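Take a look at this one; I'll ask things after.
Note that one protein chain is taken out, while the other chains of the complex remain in position.
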Amino acid sequence: MKRFRKVLIANRGEIAVRVLRALRELEIASAVIYSEADRDALPVLMADQAFPIGPAPAAESYLRMEAIVDLAVSIGADAIHPGYGFLSERAEFSALCRERGVVFVGPSPEAIGGMGSKVAARRRMIAAGVPVVPGSDGPLDDFDAARACAERIGFPVMLKASAGGGGKGMRVVRAAAELAEAYRLARAEAGASFGDDAVFLERFVERPRHVEIQVLGDLHGKVVSLGERECSLQRRHQKVVEESPSTVVGPELRRRMGEAAVAAASAVGYSNAGTCEFLLDAEGRFYFLEMNTRIQVEHPVTEMVTGLDLVVAQLRVAQGEPLGPEFEGVEPRGHAIEVRLYAEDPFRKFAPSPGRILWLRLPQGPGVRCDAGVYGGSEISIYYDPMIAKLIVWGRDRVEALRRLGRALEELRVEGIRTNVPLFEALLADADFRAGRFDIHWLDRKLGAGELAPVERAGLPDLPILAAAIAHYERAQSVAAVGGGAAGSRSRWRTAARRGGLRSGSWS
Amino acid sequence: MKRFRKVLIANRGEIAVRVLRALRELEIASAVIYSEADRDALPVLMADQAFPIGPAPAAESYLRMEAIVDLAVSIGADAIHPGYGFLSERAEFSALCRERGVVFVGPSPEAIGGMGSKVAARRRMIAAGVPVVPGSDGPLDDFDAARACAERIGFPVMLKASAGGGGKGMRVVRAAAELAEAYRLARAEAGASFGDDAVFLERFVERPRHVEIQVLGDLHGKVVSLGERECSLQRRHQKVVEESPSTVVGPELRRRMGEAAVAAASAVGYSNAGTCEFLLDAEGRFYFLEMNTRIQVEHPVTEMVTGLDLVVAQLRVAQGEPLGPEFEGVEPRGHAIEVRLYAEDPFRKFAPSPGRILWLRLPQGPGVRCDAGVYGGSEISIYYDPMIAKLIVWGRDRVEALRRLGRALEELRVEGIRTNVPLFEALLADADFRAGRFDIHWLDRKLGAGELAPVERAGLPDLPILAAAIAHYERAQSVAAVGGGAAGSRSRWRTAARRGGLRSGSWS
Amino acid sequence: MELIARAAGRIERVSVEREGGRYRVRVGERAYEVEAHALGSFVRSLLVDGASYEVAVFRQGASSWSVSHRGRPTVVEMVDPLAHLAEATRGEGARKGRQVVAAYMPGRVIGVSVAEGDTVEAGAPLVVLEAMKMQNEIQAERAAVVRRVHVAPGQAVEGGDPLVELE
Partner (left out) sequence: MELIARAAGRIERVSVEREGGRYRVRVGERAYEVEAHALGSFVRSLLVDGASYEVAVFRQGASSWSVSHRGRPTVVEMVDPLAHLAEATRGEGARKGRQVVAAYMPGRVIGVSVAEGDTVEAGAPLVVLEAMKMQNEIQAERAAVVRRVHVAPGQAVEGGDPLVELE
């Protein structure tokens, strides 16, 4: 077993900070790369070493595989931690690291490749006995094949264009009598839309939940499951809130899903941290979707309920350490919820709100963890994901966790940019959310129907006027004191007024 | 049972913030008092309401019992939370609240009074079967009484002046043969020092540890123990580091100490949160010292290992709620350590370092909780305890907790004032501390012997020169750019030099 | 000091007086006792009759202030009563109707959906802005006539730059 002396972090933002913390605890020296936009970012301040890697666009910096591995070699780093996103799931990067004698803190290129192609992965999962959404496994030859397949898997089913994607050419069929007409229409639609009328068929999962299993494998063939995360709250396929345990998963289902996830990972010889995503239907049936071959954004909820440090574990297994007894038979304790704080304006269609954070106070106190990639004064740039921080709360049960979430959000202060906090406030006020009644389409439905209105606070309606009046008064006093003559001060005011007028975007 | 709608916090600093968090989670409106020195302090910013209570000195503000209760009544507060220190252990304040129909979040005046007098409390504890340090329970009549008493309790014993205090007139006797001479000398010394030659005798506890038990009682007569905290690391009787569990307490000793603490609390009809302090000797014998009838500074270590929220529990039992099943049979999970971050300079005899915090970044991430009473820009005033924050870390075991402590201290940034961080760095480097080998005198011995030297970091010795050179260069450039003529700039510099010279305290 | 405050459709008479570190502010018929302390360059702690508010106040122009309380901004215009009267005389309707639609973030203009002189309905697309790899359509908040178009497709804009003027 080789102990790392130095590790290069090939990432930015909060996950770079997260890995830095793990390295510090293991007393391993740390180095980060930074793009021109990230010179003053928190990871650069916290790392032992920091090296420029190129201009702001990711393609010219964080995605430069050769340059990053060259840097690792030149500074004597034993390993590279890729974080999530960027190069974390690129088999060729994992391969390049191996070739150059640098440990890639993640799975082998073969394991990444084995999960990379959806079609191949599905076949492998079926062979490994991992449940997948039942279907025709390829284009249907004709209507007879469609009927035979539908009868085998049971209604409702869904017809999908083989060449399709993004919901186009999809058609739900709820009864055998509707199948012939639907088949005809689906083929015609597929032909018209994609120039290829091949369609396939699979079971239609109604109102599914997204439940994923955290797995961890060492380099000695052992893979363990560390329980589930519920990630059904998604906006346009982006996770918004994650929690553990899931309100709909009990010990028995957890055990079965964990076994399936371990089988899935083992089927590709998986090592390091990874996540098997499943669809879970209302009857408790689950279907493998895909495997994320990296540490996930939402890994802290698993850490909070298990007491394990997953990034430390990643580094340890990458060093060749076998998984210890603390990873066996892990059961969740209490309840953890993560919300992703973004610089975006939920009142303006979630438009990003880049800019400088001028005032920042992160929540603290019992049961609250805030993994931030920023500090007061740092800039949310337009080049990357506008994440400010992840706010993770723990409670003895979900009710306590929700109370803490509300408390922590009230405590948070971010000025200078807008954030999506109002979305979480609206969620906390929603009865379905509080009861855990949702599926992967729930949030989009709610937002589409305008049913998640901003929470009106019982505040002081005159507050903005009071604050502006005092600011205005103070400014007038100080201008009068400093400005000397009234004429001079007036002309300055006029210039300012012109500038102000141009920049104001409100009805005035 | 009455649900509180509003609670007044009669305290300041981090404990006021701590109580605010609990109130938010219970959705109870909050009000704080503030002295003139605390107008811009964090509790004022976080509370729903804030009221001035007087000038900076505590006697004219935070200790004004009548004014505080009047305020509570006038703003419609149902209860007052006293925090720790100030009025928290004043039986008359608890009584005044009751008289005025405001709930005191703490024990009854009778319970506080019952533990307030050391002599009366000792008698009560003996009656309740709680072990106390064996002794003569009062002045010895003559040498025969001394010999009889010493033989009963066993050597070593300690002779103490009845009128004494602070270590004066104390004399350790290790064998029966030395007793007569020691008795003669002790009386003479007591007479000379205090004008009263009465002495008493008790067992001398060698190298004792300070181990305390957290108890919690409801208003229905139920009292539970929530395990121990080890607080042996003290500097001049002030706790510096606290942890839970103690490295020398196992389940059996924990159970016995817990039973003693519950018996002690029950003997005075105790309700709400309280702490029984014990001396623990090397043979595992423990002796009741006193009971702190309030929430303690170090309560978070118990929260971290039990998952309970003690301040929420205080408020709930004060409302009349009975203790639920989650408070029964509580066992610690993992290990938690708290360090008290103070604005004081360990290199200058721990002189306080008041002033403005100009740059602040509190540690975050897995297993780290930081209960701060400050923010970047706030002032550590000269009027109160110079605590900046409590840093609490949790790990699956003590080794992991210590690693996290080191990591968190490295992550912390405080500029503008000095802090006692170097003391904790030195402790983390000490083999005895890491092994948990210490007693209540250990830290004073170490500091006295100069054995806790500041940890030299393998850094860059030229760093201060580099930073100063660049700052100097930049300033020279900007002065040249703005200042116009060389003569003008030179004279400004000379003025600055004079001022600078006067304020510099270093050899130059 | 006597002022007129205009905020979120409201128009109020405001008076401000300072009395030894405290302010007496009158908004319409309501009187407030306010203690205001600056915590940084633009964050203030306001104690209004005991209630505590932490607000960020950004100056947006000579008489325009953005007041943000817990991350939710409100734009308040503080104007001289005479100036307000003059504007009102010129026609309340006209004043209300003018609007400069500005870029609320830096980015690149991908498309312009209107031309000067167009009549648009509420919700009609005006400009498509690309920032942070996402495209955002900027829409008219109400029915109006396009008076001016300041930008063209492909153009880079800063946050606050005017895009379109409506009336």
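We just call them A, B and C in the order they show up, numbering each chain from 1.
Keep this in mind: a contact is a pair of C-beta atoms (placed from the backbone, for glycine too) under 8 Å apart; a residue touches a chain by one contact, two chains touch by 3 or more.
Source: prediction; values computed, not measured.
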Touching partners, among the displayed chains, of the absent chain: A, B
Residue, one of B:188, B:399 or B:469, that touches the chain absent here: B:469
Footprint left on chain B by the chain that the document does not show: 345, 348-349, 351-355, 358-359, 382-386, 410, 413-416, 418-419, 421-422, 457, 459-460, 462-473, 475-476, 493-494, 496-497, 499-508
Touching residues (missing chain, whole complex) on chain A: 31, 39-40, 44-51, 75, 377
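The criterion applied here is as follows: only the chains that are shown with their structure count from here on.
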Of B-C and A-C, whichever chain pair has more C-beta contact pairs: A-C
Greatest separation from chain C - chain, by CA centre: B
Where chain A and chain B are represented by their mean Cα positions, the distance between them in whole Å: 40
Mean-CA-position distance for chain C and chain B (Å): 49
Geometric centre distance via CA averages, chain C-chain A, whole Å: 34
Sequence positions of chain A contacting 2 or more other chains: 410
Interface hub residues of chain C, defined as touching at least two other chains: 40, 51, 54
